[in-house]
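Written below as structure tokens is the structure these notes are about.
Removed from the display is one protein chain of the complex; every other protein chain stays in position.
We call the chains A, B and C, going by the order they appear; numbering starts again at 1 in every chain.
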Amino acid sequence: MDDRARVRVGVLGANGKVGKAICDAVNAAADLELVATVDQGDAIDSFVNSGTEVVVDFTHPDVVMDNLKFLVENGIHAVVGTTGFDDARLATVTEWLDASPGTGVLIAPNFAIGAVLLMRFSEQAARFFDSVEVIELHHPNKADAPSGTAYRTAGLIAEARAKAGVGKSPDATTTELEGARGADVDGVRVHSIRLAGLVAHQEVLLGTQGETLTIRHDSMDRTSFAPGVLLGVREISTRPGLTVGLDPLLDL
Amino acid sequence: MDDRARVRVGVLGANGKVGKAICDAVNAAADLELVATVDQGDAIDSFVNSGTEVVVDFTHPDVVMDNLKFLVENGIHAVVGTTGFDDARLATVTEWLDASPGTGVLIAPNFAIGAVLLMRFSEQAARFFDSVEVIELHHPNKADAPSGTAYRTAGLIAEARAKAGVGKSPDATTTELEGARGADVDGVRVHSIRLAGLVAHQEVLLGTQGETLTIRHDSMDRTSFAPGVLLGVREISTRPGLTVGLDPLLDL
Amino acid sequence: MDDRARVRVGVLGANGKVGKAICDAVNAAADLELVATVDQGDAIDSFVNSGTEVVVDFTHPDVVMDNLKFLVENGIHAVVGTTGFDDARLATVTEWLDASPGTGVLIAPNFAIGAVLLMRFSEQAARFFDSVEVIELHHPNKADAPSGTAYRTAGLIAEARAKAGVGKSPDATTTELEGARGADVDGVRVHSIRLAGLVAHQEVLLGTQGETLTIRHDSMDRTSFAPGVLLGVREISTRPGLTVGLDPLLDL
Partner (left out) sequence: MDDRARVRVGVLGANGKVGKAICDAVNAAADLELVATVDQGDAIDSFVNSGTEVVVDFTHPDVVMDNLKFLVENGIHAVVGTTGFDDARLATVTEWLDASPGTGVLIAPNFAIGAVLLMRFSEQAARFFDSVEVIELHHPNKADAPSGTAYRTAGLIAEARAKAGVGKSPDATTTELEGARGADVDGVRVHSIRLAGLVAHQEVLLGTQGETLTIRHDSMDRTSFAPGVLLGVREISTRPGLTVGLDPLLDL
């Protein structure tokens, strides 16, 4: 491959666990070149000096806005996994981008492609089935039940069904031991399993007369964000302005 | 096969849906011969005249005791799927059997071999894992949640763990949407899914450091009792007295 | 619901097993009305006399072309599950439809919505994962391995990956017991399970670094085509001309 064809990539928060994994993934990709890494105490303008085209930011809500301001002002695209973006923050980023046409910023809460696809497919399939329920399964150290992803998935499903005029899943339960039928998220039942040995898993079950469709995502370790981040790095230069979530890049 | 070697089988409740399925199964088995069928209004002594060796009874709690009294007194073995046996009834049957040594009666609440094995294996495995949870999945017309089988399975698991001195499954949940973590059956979490297209399914998940073991039973239609009934028919003549449940015949 | 708003439906092959199930499904649907049924020996023009708007045809390759000619000429929409349509037959039907603008014909090889969605989602997801394999599981009386659906699914996946420039799934196997790695369909591995107790099931497994996505379709009984047929009945009047496959009606 022609060296000049490789995308010049920088990483912010390069010394963190996630940052290191991203550096490794960039180094392993033939079409990408890692040209600058920055962590706390390092000068961010090394991205400019090195001719960085895209910067990946997995840092902290406290610093990410300063990072983005600098990058956008310098016409450097950004792929952001840092959390903490509310509507106000997104509006501010959009303003900056208006002043720097041609620059693209991708902010995504979840870079695991499988998780994003599961949500999308579930949303699309939801209106064709009488019944739909969600099971999420995690390690037992998790504090919240259901998981944020399951909550979001159930919400998307409920919305899709409401929009299509599909009623609630049928349920003839008259005698229930408290909790057996799971939690109710916008009318969709969600069940949370906590089991030693598991990592992070989610299953959407859809059923109608004589058939069921099951979509399951298994996240086996913490590196599952890497392919999604690389996809963002490769695509963001062709998408000026703000992109929220990985979905638009999947061209489904 | 020598005709005299075939077991001579009778069926009580032969015109019911279950009874018909059993007649079909007996007719299809090379080592069994259907020699008499009885339903409401028929004379039960046709079993004696026909030289019936084993009678299968899937009738009604109101008539099953009269049936059993007649069969035991006539030295005919019985395989019984009719419900409604409490301790008093079992004691009565035992008394009758004491007076008719050599005769065997098998009374079982569940003839699906897969369901019986699932319960047994779960009970055996329960003490080797930090965590265990039960998921049962049924058609949406079911009135009770959890299912009776799931309730029994969780109880057996809890008992096995208590006996081995194993503590509760770890669970760091601090924020729970009501019902997300399922129902609590003797300290074992049980989750009930209701989905159009499903029949009757159950899954036991066991987990410890770095590994999980999952045991799942799928009952696809209502004929899944047949192989268990035939097993009973073949074995009961070698087991004089009262046998409760299919387990003892499985020689695990 | 206003009676005049109900779609007037006819069924061809109404006495067959499939035809009867369709009649039942139409009768059970509040927005549809079964106004005419035809089987061998019956006069097909009863569809005209009864004011039938849509006819469902699950008959035989020998008679389906005659049926379609009559229906299209009379401006009656058709939903066809009969097999045996090659390019020549499809061209003929298109010609008839050209002469009868406003009439719609839907011909689909598979009306199980879950199966259609599985194929579509697998095709869409295929390019985002390093690896993909297909497992199909059926009752042991099936003569062909892999199933036609699995064959088609693997083909669609292979095509999507080729189009996106994705290479073959990685595979370091150097020692293989013959057949262990399954069949090779256009570079996609397909595994066929045959098991008593099963009906018709298919699973597509997709994997990349640290995560997997699994899409599974379970067909529990032979009535799983009904919801897809009803969807066709409801939609075909808005789609003049020839529609092949259920996909276009799903608006994914």
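In the analysis below, contacts are C-beta pairs under 8 Å (C-beta built on N, C-alpha and C of every residue); 3 or more make two chains touch, one makes a residue touch a chain.
Values in this document were obtained by computation on a predicted structure and should not be read as measured data.
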*Any idea which of C:Asp24, C:Asp39, C:Glu95 or C:Asp144 touches the chain not displayed?*
C:Asp144
*Which residues does chain C use to touch the chain missing from this display?*
129-133, 135, 137, 140-146, 151, 169-185, 189-198, 205-212
*asked:* In the complete complex, the non-displayed chain touches which residues of chain A?
replied: 197-199, 218, 220-221, 224
*Can you list where chain B touches the absent chain?*
25, 112-115, 117-118, 121, 124-125, 128-129, 206, 208-224, 226-227, 231, 250, 252
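Keep in mind that, in the parts below, only the chains that are shown with their structure count from here on.
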_Chain whose Cα centroid lies nearest the overall Cα centroid_ = C
*Measuring centre to centre, with centres taken as mean CA positions, what chain is farthest from chain C?*
B
*Degrees of rotation, nearest 5, to put the Cα trace of chain A on chain C?*
180
*Same or different for chain B and chain C, when you check if over half of the residue numbers at their contact belong to both copies?*
same
_Approximate Å spacing (C-alpha centroids) for the pair chain A, chain B_ = 47
_Centroid from C-alpha atoms only, then distance chain B to chain C, rounded to Å. What do you get?_
39
*Spell out, as numbers or ranges, the residues of chain B touching 2 or more other chains.*
197-198
